[in-house]
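Removed: one protein chain of the complex. Kept in place: all other protein chains.
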Amino acid sequence: MIDVERLDHAYDGAATLRDVSFRLGAGEKAVLLGCNGCGKSTLLKILAGLVHPLSGGYRYDGRTVDAASLRDASFRRRFRAEVGLLFQRSDAMLFNPTVRDEIAFGPRQHGLDDAEARVVRWATALGVAELLDRAPWTLSAGQKQMVCLASLLVLEPRLLLLDEPTAALDPRSTGWLVDFLQDLDQTLLVTTHNLSLAPELGPRCLVLGEDHALLHDGGADGLAGNLDLLRRANLVHGHRHRHGDREHRHDHTHDWD
Amino acid sequence: MHVPDGFLGPQTYLPAYGVAAAAWTFGLRRLRARLDAATLPRLAVVTATAFVLMMITVPLPGGTTVHVAGIGMLAVLFGVWNAFLSLSLVFLLQALMFGDGGVTALPVNALAMGLVGSLAAVGAHRLLRPVNRDAALFAAGWAGTVASATLMAGVLGLQPLLSRAPDGSPLFFPFGWKTTLPAVVLPHLAVGVADGVLALLAGRCLAPRPATAAPPPGPEAP
Partner (left out) sequence: MRDRALLLLYLGAIVAATFVHDPARLAAALAAVLLASGRRAPRVLARASRAAAPFAAAVSLGWLAASWWEQRPAGAALLRLNLRVLLMTSLTFALAARLDLQRALGFSRTLRFALVLTVSQVLTFRRLHADFRLALLSRSPRRVSTAASLRHGAAAGAWFLRRAEHDAAEIAQALDARGFFLDRR
């Protein structure tokens, strides 16, 4: 479904992605793991056709996605309906007077005639049904996140790109979201810098290194044991530990966020 | 510099709305002529910036603190027309949502601060930029504030000349130019210094330009 080949990208001369290649089949669920600033968000924006790479190619469903192909109105319409991106900062996505309008925006924009029914269905599924008449900017960070997710799912996209979806969530909501995502039929690519969450989010794991290149593409399960890889990706660290009067040092993660 | 409702007569605010409406139309046309994906978000974000810049307080020698206007910074960075439209939107929100400043003062504020202030700031900046970068930034901050305060003092001082009751007592703002010019402009010479220093320091914080997101691909302007 997604075919990414030798992507390079840079902002103002500083590399953000280096020679990244991978494929994602329809219905596959994968996690994109990497430390802050390694290029995760940029990669998602490229996959959503919002930012274009300096070199390399990106094909969606066999069709090249670039500025030229997105100028084709019918492809653009189809691509925007089928690919949903949840921004890391949910504020960026909210611009309607009420939650109801916010969720209905996509269906209306795409001319679907069952917008109202869809809004109610997805607002209920994401637990924001009682917020429908509130203004989005009055909500908590976690609620905003759920409204944004509902605004994407309401279009029933084929590919869902989620940028750090658990960052604003408390532990209970995080657990709920993990289960919810597993039950979706969509092709899913989720970014996180939370190592212990990675295997929960998908069976396959892509790791972006600090050098903005893809370090690992494979199963998520064995990853926790590969300390050398994790250290290179800046996903584990070491510091002194005190247990009573004993002190020692080992590599580990801190990921309760 | 927030004038509440009731101090400016209809002889002032009605024509001011006329002039401002013409300027808003022109500004929006300009904006629309170059309308791309970022136009609307940019207007929103610059407006929020203008709003928050006005919340920044700076101490003056003597222990008082003043709110800066931030016109210089805004105009130099985003251009005269963006600054004008954004500041107008700020005054609208302040007047109708936060009850700060009146709707009759709105067009005068928009023209004085948004248009004349921005023009003075950008003019001063362009004039001095070839000589010295820091001096140009300081001058932009200072000129933006002082020019708009001077115009405001002029408009306020005009009120007793425009309308009086039959007994000769003033109907709106009561003082003439002899009072308003020194009372409004003199303190703003000092506020202007604060605004100038702020623009200068902020300009230094901003240079060299940090890595920012590339412009979105969006639909191209026609």
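The first chain written gets the first letter, and so on, giving A and B; residue counts start at 1 in each chain.
Operating definition for what follows: contacts are C-beta pairs under 8 Å (C-beta built on N, C-alpha and C of every residue); 3 or more make two chains touch, one makes a residue touch a chain.
Keep in mind that this is a model prediction, so the values were computed, not measured.
Looking at B:Ala16, B:Ala136 or B:Leu198, the residue that reaches the missing chain in the full complex is B:Leu198.
Between the chain not shown and the residues A:Arg76, A:Arg134, A:Arg232 or A:His252, the one that touches is A:Arg76. Residue B:Val45 is the one among B:Ala22, B:Val45 or B:Leu161 that touches the chain missing from this view.
Seen across the whole complex, the unshown chain contacts chain B at 2-7, 9-10, 13-14, 37-38, 40-49, 51-53, 55-59, 61, 68, 70, 73, 77, 89, 93, 95-97, 99-100, 102-104, 165, 167, 169-175, 179, 194, 197-198, 200-206, 210, 212-219. Listed for chain A, the residues touching the missing chain in the whole complex are 45, 48, 50-51, 73, 76-77, 80-81, 83-85, 87, 89, 91-97, 105-106, 109-110, 135-137, 151-152.
One rule holds in what follows: only the chains that are shown with their structure count from here on.
Here the spacing of chain A and chain B, counted between their Cα centres, is 41 Å.
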